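This is the structure, below, for whatever I ask next.
Here we show just some of the chains, and they stay where they sit in the whole.
Just so it is clear, A and B label the chains in written order, and each chain counts residues from 1 on its own.
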Amino acid sequence: MEYVGIVLISHSPDVVKGIKEIIRQVIKDVPVEVAGGTDDGEIGTSIDKISAAIDTAYTDKGVLLFYDLGSAKMNAELAIEISEKENIFLIEAPLLEGAYVATVESSIGKSITEIQKSIIKHFPTK
Amino acid sequence: MHFTVKQAKEWLLQINDHMQEHKQELTRLDQAIGDGDHGINMARGFKEVVKKVNEKEYKTVGDIMQDAAMTIISKVGGAAGPLYGTAFLRMSLAFKDKVSIDYKTFTRGLDDALQGMKQRGKATTGEKTILDVWEPVVLFLEEGESFQPQALADTAKHAMEKTKNMIATKGRAAYFKEKSKGHIDPGAMSSYYIFLAMAEVLEEV
């Protein structure tokens, strides 16, 4: 079975590593990729890491991106524009809480649109 | 007077010189109302830009601008990376296939860059950002008919200084609300150096 992929973007490599571990305790099958910190592993974001994570998490059901703060968002949007793939969306929801909900919903076979709707219901604002 | 690959390259090299020289200053400004990495981001990114454009021979201004844009996007990081990256990408599109750019085309390219950054950052002027330098500069260019390097630099400097009394409503500084007042915006300062570099290159022509 194919699942909607999840990409976690944070200014910190530790944050996304930890979130992925929390998720993996519950969900093993859904592709979850991380893009944390700069290319040198410092606090910041790296569009190259985001692009690579999108490519790895990608399935025919699409990919949802979750980010932490301001500039991660711009880098994520740019990465989506640069990517040649379809069905990649940036989600306006809390990084950890949103990604957790989305991964569980992906694991029960929901489509990318269903997950997006559900996230908006759970988290009306980021 | 026209803007060619030679000027474009000199512009990039000159920007890099300013970023290396003023790395500490940009970092200090970003420490006051942000996360303190703007100097590091800009110095790292433009060092890579110079490395990139020094490796190759370019036929068109569009091509060199595109390499600069892609390097900025991938190496600057933070908010400045996607913003300045978008600006240079827009310029590369405006200058596509051009070997020499006249005043009008140049001005249009800079306006495209400004609009691109506005879209990218979902911001407008008065929010204490990069845009508060770019918009006055583009307006100044649109009002003129030929390059006036000194007045261009003055316009950018004045605009940069005016960000000091603004309250940030975008980017990291926005979290500080009223407390962001009293500090020049780091992005406005780096934009000033970008236009100072431009003036210096145009001066030499």
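Definition applied: contacts are C-beta pairs under 8 Å (C-beta built on N, C-alpha and C of every residue); 3 or more make two chains touch, one makes a residue touch a chain.
All values derive from a computational prediction rather than experimental measurement.
Only one copy of each distinct protein chain is displayed here, while the full complex in this structure file has the stoichiometry A x2, B x2.
Simple rule for what comes next: only the chains that are shown with their structure count from here on.
The geometric centre of chain A is 30 Å away from that of chain B, both derived from CA atoms.
By the touch rule above, chain A contacts chain B in their complex via residues 38-39, 43-48, 69-71, 74-75, 77-78.
Residues 35, 37, 41, 73-75, 77-79, 81-83, 85-86, 120-121, 170-172 of chain B touch chain A in their complex.
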